[in-house]
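The other protein chains are all here in position, but one chain of the complex has been omitted.
Here the chain labels run A, B, C and D in written order, and each chain numbers its own residues starting at 1.
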Amino acid sequence: MTEEKRRAVGVSMWKLTWRRFRKNKLAMTGLVILCIIIAIAILAPVIAPYSPVEQHLEDRLQPPSSKYLFGTDELGRDILSRVLYGTQIALRVGVLVALISAAIGVTLGLISGYYGGIVDEVLMRIVDIVWSFPSLILALAIVSILGPGLINAMVAIALTMWASYARIVRGETLSVREELYIEAARAIGESDIRILFSYILPNVMSSILVLITYNIPSAIIVAASLSFLGLGAQPPTPDWGLMLSTARTYLTIAPWYSIFPGVAIMITVLAFNFIGDGLRDAIQPERVS
Amino acid sequence: MVRSDLVVVEDLRKYFPIRAGLFKAKGAFVHAVDGVSLTIKRGETFGLAGESGCGKSTFARLLLRLIEPTGGKVLFDGVDIFSLGKKELKKVRKRMGIVFQDPKSSLNPRMTIYNILKRPLEIHGIGSSKEEKLNMVLEILEKVGLGEEHLNRYPHELSGGQQQRVSIARAIITKPDFVALDEPTSALDISVQAQILNLLVKLQREFKLTYLFITHNLMVMQYVSDRVGIMYLGKVVEVLNTREELNMGKVYHPYTAFLMLSTPAVDIRERGRNKIIVPGEVPSPINPPPGCRFHPRCPFAKEKCRRKEPPVMEIRKGHYVACHFPSITEEKLTPYVEERMESIRKLWRGES
Amino acid sequence: MKKYIIRKIFSFIICILAVTLFSFSLLHLIPGDPVRYILGEFATEEQYQKLKHQLGLDKPIHIQFIDWLANIILRGDFGKSLVKNVPVRELISERIVYTLQLTGTAWLIAFALGIPLGIAAAIYKQTAVDYTVMGLAAFLMSMPYFWLGLVLMLIFGVMLKVLPISGIGDWRNVILPSLTLGLPQVAVIARLMRANMLDVLDKDYVMTAKAKGLSNTLVVFKHALRNALIPIVTYMFLQIPWLFGGAVVTETVFAWPGMGRLLIISILQRDYPTVQALVFLIGTLTVIANFAADLVYAFIDPRVRVTGEGA
Amino acid sequence: MNDGTLLKIEDLYINFRTDEGIAKVIDGVSLDIKYGEVLALMGETGCGKSTVAKSILRLLPKNAEVRGKILFKGTNILDLPESELRKIRGKEIGMIFQDPLTALNPVFIVGNQISEMFKIHKLRIKKTILDEVVELLKNVRMPDPQRRYYSYPFELSGGMRQRAMIAMMLAGRPSLLIADEPTSALDVTIQAQILKLIMDLRNDYNMSILLITHDPGVVAEMADRIVIMYAGQIAEVGPVRDIFLNPQHPYTKGLLRALPLGHKEERELENIPGRVPNLIEPPPGCRFHPRCPHAMEKCKKEKPKPVVVSNEHFVFCHLLRGG
Partner (left out) sequence: MVSRTLVGVIAAVIIIIAIAAGIAGYYATRPPATTTPTTSPSPTSTTPTATTPATTTPTATTPTATTPAVEKVLVIGYTRPPDTLDPQKSTWVDITTDIVFARLVNIDSEGNIITGLAESWKISDGGKVITFHLRKGIKDAFGNPITAEDFKFDFERFIAPETASPSAPLVVGTLKEVKVIDDYTVQFIFEEPYGPILSMLATMPSAGIYSEEYFKKVGDVEFGTKPAATGPYYVVEWVRGSHIDYAVNPNYKREYYPDSVIENEGPPYIKKLRFRIITEPFTLVSEFKAGNVHVLLDVPPEYYKELKNDPKVTMIPFLEYTLHYVGFNCQKYPFNDTRVRQAIAYAIDRKPIIEAALEGLAVPIYGPLVPSMIGYSEKVEEYAKQKYQYNLEKAKELLAEAGWVDRDGDGILEDRNGNKFEFELWISTGELEAPKVAQIIQSQLAKIGIKVKIRQVEESAFTDLVSKGKHQAYLFRYGLMDAQILFYMFHSKKGVKRMFFYRSDLDAALEKMGSTIDPKERQKYIEEAEKILIDGCPMVPLYARKIFVAYRNDVVEGIKVNPYTQSLYFNDAKLKG
């Protein structure tokens, strides 16, 4: 029997999830939007009418026109192009932050939940504190040490966000640990590491995935706030948060300047949130009944 | 030399500490298994019956060393399994299997049946090639009544009965000597229960397996086991032969008797007869009663029962009872049990 | 119970120490120090070293930490702000009222709006009500909150002129900043509440309540609500530390003299004593809030015995 | 009503809209419960017995579509407005559930949950509410009823919870008690206690009981009449003696022979091969036919009509109509 044939027979939980997900209109809308956003990110160099850093100092703060569809910013750069290029950055920030924080949080959560005892106690206290410590301040301190910049901002945000993963993964691990198949695995002689990563991890993966989809948008928003404080992306990066932060001075003078990046953030965040909701409902169908 | 006793359990104990807050609280323990000694003979089905919380599942997990004991010994084929290192334990585990109550929870939902069954082979290095392993998996699947078409399914796509068959297959794929069956049919419907019981009997004969069969259902017990131990609050109160004693109603511990009398009779001709129902409920295993643990519910309890723990007596060859006054049971309860069992037997014979 | 509390307190103290030590080292790792800030642009190296010594900042970090801690424990003294030349306690107590005004109102808004909206969405699941509430929540959650603040200010303060634009004053001044802070939380809480409520409405005891003949209102508001509120109330308490430092951006936009801004300014000035005191305060609050959440959880959910699992 | 029928279900069809499609869970069920009678609804997992029970009190979730008639004392419950329905719930018809822990509200003390019944239905009370509740608790033989009034459900054992649940449903002195697997979650010794309690209360309170269970043992001990269900259809109806001693439907027969009443050395248990069908695309005709050893062409096409075996004993099987 070939591998392909085998695949064709079984319907995995993931496939079932996808089937349910597909029926959720809002989630599918989110997915379609996300696909468009990804396409824009990839195609930005092709579809953007200008370079995102090209200055037209004579055309500063122009309202939307046929020349500049979204208008221009304070240095005469085309806002449309910057918004289009900004998708690359937003996605990178969101996804990387979510992945870094997931990697930290999931590992610690698994260990905490599986081993329990004093390890769990210590880890959870740390989580408690990181979780409720104002994340912006932690991020600020980290950025101050590492220096501002997109990468450092991402690291900083990730370092504040891992706690929620750790918490949820720990909780899930605690409940999965009680499942009989874990005991069965031990009974057939599986090692702890193997149990952690081949048995528990795949079963908490769905929750992690949901969390990641929720985390991506909040990472985008927090990164935007850091840019607001001058600690995030550095100019002339076409970062939406940075654009929004600069645009705030021109809120009444050049409203289009803040509207377009603002709306771009909102759409992206909404898309991820819709997907997250859909995913959660698809993974826990009992909730939708 | 082949020992006739495959598993020897000596004074096995397991107390679970009750967790509170940051550190473990001292003093409060759940006395799940509290000094159990028994032997399981090669090739037999040893049934362990009792109500929920009596420690029978803990007992099974201790036999496979899935949890560490508080005290006591388990000799598996002469080897004390609690003294083993990781590697040796793995070797012994190859010779043991376990099947749990809840078929759904027993199988990793993210693994295909093939992968679930392949893992024990990989862990224990059975079968050299992929091909060989696949064949072994197919073979065992066939033995438990499933087929190639199930190979790449996920557990959720199977019915409860089928899931339990996979669990059984996983337990016996390493060709073990001993399988612990922890309420393997309790979550199943009657018709499926029958299928699984038949399968288990068939497999036992074919592979010469030794079973520890745990259940709270005395009807299942009387069908499947060769010898039965009755547990109450962490202790074994009676060990007896199934066909000659249990099924004939010859029981000497009041708890065993009450248990049998409480089980609803399927025989409607039994209806209306005076039912004897044991009062009260099982006390908390955190602070088990002193003396005989059954005394608060026992209508025949005397002062001695409250103070002194009854020793295990061999009342007949191979029939052990832990009761100060087995004669009272024999006099007051055993006749009813016998009568009831007789009536059920009639039904069984009549239908067959 | 007594043992439990002692144990908790013990672990809290360790926690707070860990947090402060962590922030202490973190702060000293950041380039820049208060000496340079105090001396300003034209300080010479000589001046710098002199003041550094004068302020005791040339001592090893661990000694500084122990000194600082000893001061708190022995004298209850948080020290004096290096930069502002004012006792730290005064700096904090000045701002605490404004902070509470702003974040407390935001907190109230968040729960006062979030809970009923969540309940409504759950009861009228998959109706216009549900979609409206959830749509609103999605909208609020996806809006970067500094932008939300500016937009609110633009609409209500500048264009409609119905509310003050910024600054402190009477109750009307609190509205916009607390909305900025509270509305995204409304979204979070409404969603949480809806999910909890739906969960609970699926429970057997809700069916029992119906089978008893209770009206829908009573089923929802007596039997379901109390259960669904349990995680929300816990969440309420866990949010308390956030009340003290989480409003930096909003405070900046609305020129609000809150603690968040004090913390940021103090970090930027490397005003170690102030930052340390604030971190200490927030850390302590965090720990207390966690404890309170545990207690409240135990109180409203009889299943959790205090002597049993914490939360 | 003068024929002694308390509840009559006529041609009940229930569908559930699910993500996967429409599940036809109940397919034309008709039955009746007489005054003072214990009717057992027996079948395996997924046969729809609980759905029928819940439909009587209209407790099904919103995605259920119910057709047919449920006549309680002559009134169709399915047509009643909410306010009228609430008067029946708890007052006329009580219901207890399988898992008394989840069926009791965890955050209220037991006493409150019981006394609530007096308020909802504005029941006449002779003494204080506390005394009324304590008396109810005494009636269900709750040990230490005074203290238990103030207990939270989690502080009670499984048996006590079920007693509390029963006490709650007795407050309105209902004429029908629906017991949905009342003892499945309990240990045998406790099960025996609760079953006996229910039987005693039935006499004291003069109730009819609709007993939902999968356990033939429980049925044999409790029921006057049995309805055997399979996959949303009724297989066989009849007095308990007739069903147990003279089962006609292949499914009933198989079920009874699958019971392990003796020892494995004596004989093998009877198997019903196959598994319960998917109700989104149920087998046409008799839903049992794919598993039936005697299935005929007709079984695949036509839904069997009831065949009278004897007085009150009906079988829904084509085999028996000159098969």
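Basically, a residue touches a chain if its C-beta (ideal position, glycine included) is under 8 Å from a C-beta of that chain, and two chains touch if they have at least 3 such contacts.
Computed from a predicted model, the values in this text were never measured in an experiment.
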Left-out chain, listing which of the shown chains it touches: A, C
Residue touching the undisplayed chain, where the options are C:17, C:69 or C:100: C:100
Subunit A residues that touch the omitted chain in the full complex: 53, 55, 57, 60, 74-76, 144, 147-149, 229-231, 234-236, 246, 248-253
Interface with the unshown chain - residue positions in subunit C: 1, 30-33, 36-45, 47, 50-51, 54, 83-87, 91, 94-101, 104-105, 108, 150, 153-154, 157-158, 161, 164-174, 237, 240, 251-258, 261-262, 265, 268-270, 292, 295-296, 298-299, 302, 306-307
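In this section, only the chains that are shown with their structure count from here on.
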Busiest interface, counted in C-beta pairs: B-D
Distance from subunit D to subunit B - Cα centre to Cα centre, in angstrom: 31
Two or more partner chains touched - positions in subunit A: 121, 289
Interface hub residues of subunit C, defined as touching at least two other chains: 11
Touching residues (chain side subunit B, partner subunit D) in the complex: 51-52, 159-162, 189-195, 197-198, 201, 216-220, 222-224, 242-243, 247, 258-259, 261-268, 270-271, 275, 277-282, 344-345, 347-349, 351-352
Residue numbers on subunit A that touch subunit B, as the complex places them: 1, 6-13, 16, 121, 179-181, 183-190, 199, 202-203, 205
Of all residues in subunit B, those that touch subunit A in their complex: 22, 61, 64, 66, 89-90, 93-94, 96-98, 100-102, 105-112, 114, 119-120, 123-124, 134, 148-149, 151-154, 156-157, 167, 170-171, 174
